[in-house]
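The structure appears below as structure tokens.
What you see is the complex with one protein chain gone and the rest in place.
On to subunit A.
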Amino acid sequence: MGMARTLIRNPSPLPGLGLSLGITIFWLSFIVLIPLSAVFIRSWGGGWDAFWAAAGTPRAIASYKLTFGAALGAAAVNALFGLLIAWVIVRYHFPGKRLFAALIDLPFALPTAVAGIALAALYADTGLIGAQLARLGLAVAYKPTGVVVALIFVGLPFVVRTVEPVLAEVSRETEEAALTLGASRWQTFARVIFPTIAPALATGFALAFARGAGEYGSVIFIAGNMPFESEIAPLLIVTQLEEYDFEGATAIAAVMLVVSFAILMVLNLLQHWQQRRSA
């Protein structure tokens, strides 16, 4: 009780703190914290050497390179087109804009397995897009490029949704001031608008990257899943689990979790940056 009192800064007359905080902490521990800690405890059981022997196999390293490389590439494409889409939604008016804006969230709502088989069907060399690409001598499906295409699909809404509200807040007065001072439209964008939305753009990029790095369902149907070539890290975890290689699966999962936590820290820093910008 004594400790509880010192933890609570400003006592509230509302009842239910004990119950609601109790449910929150119990459920959070049971569903999230204890299960996640199992990954670290299991993978650190044998010390660093045993951990790296499982997490640092050449096949695992090839899968990290593909996973994080494809996630970076897809996040970059999504940053570019996400900014364009957010700009068009915030600044322009055209018929069907509401429908267009609503459609952007489709990758959030469409189950990843559905997206996966749809993309595989489109980009296979008999598919609508794949056949055209094949004429140009390009293959996407069952190749590492297929992974990037799937990650572009799942990551598309993140940049749009983080940039949109910030772009809507950029004041017309600031832009007008820049123009009065003799800046061209492009200079206004590069020197005034872009720096204001940069933290949001970086946040969207990081969110898209994080989502892409962990993605599984939409990728496995369009990637060839060939070890060393087109096998993503989450798939390697599944494969090793199916082979009862728990040490290998857990060690790779620990690497993925460490990357997730690092991205979370970057996102927190970006949030501070954004708050400073808008303050």
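Keep in mind that, in the parts below, a residue touches a chain if its C-beta (ideal position, glycine included) is under 8 Å from a C-beta of that chain, and two chains touch if they have at least 3 such contacts; residues count from 1.
Following the convention adopted for this analysis, contacts and distances are computed from a predicted model.
Student: Considering only the chain that is not displayed, what protein name does its UniProt record carry among "Transketolase", "Sulfate transport system permease protein CysW", "Nucleoside ABC transporter ATP-binding protein" or "Sarcosine oxidase subunit alpha"?
Tutor: Of the names offered in "Transketolase", "Sulfate transport system permease protein CysW", "Nucleoside ABC transporter ATP-binding protein" or "Sarcosine oxidase subunit alpha", the absent chain's UniProt record gives "Sulfate transport system permease protein CysW".
Student: Sort through A:42, A:59 or A:277 and give me the one touching the missing partner chain.
Tutor: A:42
Student: Out of A:28, A:190 or A:226, which is the one that touches the chain we can't see?
Tutor: A:28
Student: Using the touch definition up top, pick the residue from A:70, A:159, A:223 or A:256 that touches the left-out chain.
Tutor: A:256
Student: For subunit A, which residues touch the unseen chain?
Tutor: 7-10, 12-17, 19-21, 23-24, 27-28, 31-36, 38-39, 42, 81, 84-85, 87-88, 92, 94, 98, 100-115, 117-119, 121-122, 127-129, 152-153, 156, 172, 175-176, 179, 185, 210, 213-217, 221, 234-235, 237-238, 241, 244, 246, 249-250, 253, 256-257, 260-261, 263-264, 268
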